[in-house]
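A single protein chain has been omitted from the complex, and every remaining protein chain is retained in its original position.
Presenting chain A:
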């Protein structure tokens, strides 16, 4: 399967090196929106609905260039996922972006201190994602 030859968009750097983003969100609505926004920038996107599934996928698929995750999820929060990724020798280089519908300064700081690349307020829009362009691994 050949990748599209993207020119101006971030993700289409070279046909064989399409950037792969893993999006984690328990909301089906938000998964659909973030996936579309990322795909419109020519990224390859995989969506999962939990931190647990994200870790399973990361264990199988090493070529993930960025993780973008919701903060509030049942069972494992985005913060907990972030910590696990940053504490793992195989995964720690992958930039992690947190999304949240709540603007809580403590929460934002905690995530950034734990190594999050960026923190996006929901609802996410295309302009929020375009600024992540340069942060991909």
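Note that in this section a contact is a pair of C-beta atoms (placed from the backbone, for glycine too) under 8 Å apart; a residue touches a chain by one contact, two chains touch by 3 or more; residues count from 1.
Operating definition for what follows: contacts and distances are computed from a predicted model.
When the unshown chain is looked up in UniProt, the name that turns up among "Gamma-secretase subunit PEN-2", "Origin recognition complex subunit 3", "Histidine-containing phosphotransfer protein" or "Chromosome transmission fidelity protein 8" is "Histidine-containing phosphotransfer protein".
Residue in contact with the omitted chain (choice from A:28, A:63 or A:109): A:28.
In the full complex, chain A makes contact with the omitted chain through residues 27-30, 32-33, 36-37, 40, 72, 74, 101, 122-123, 125-126.
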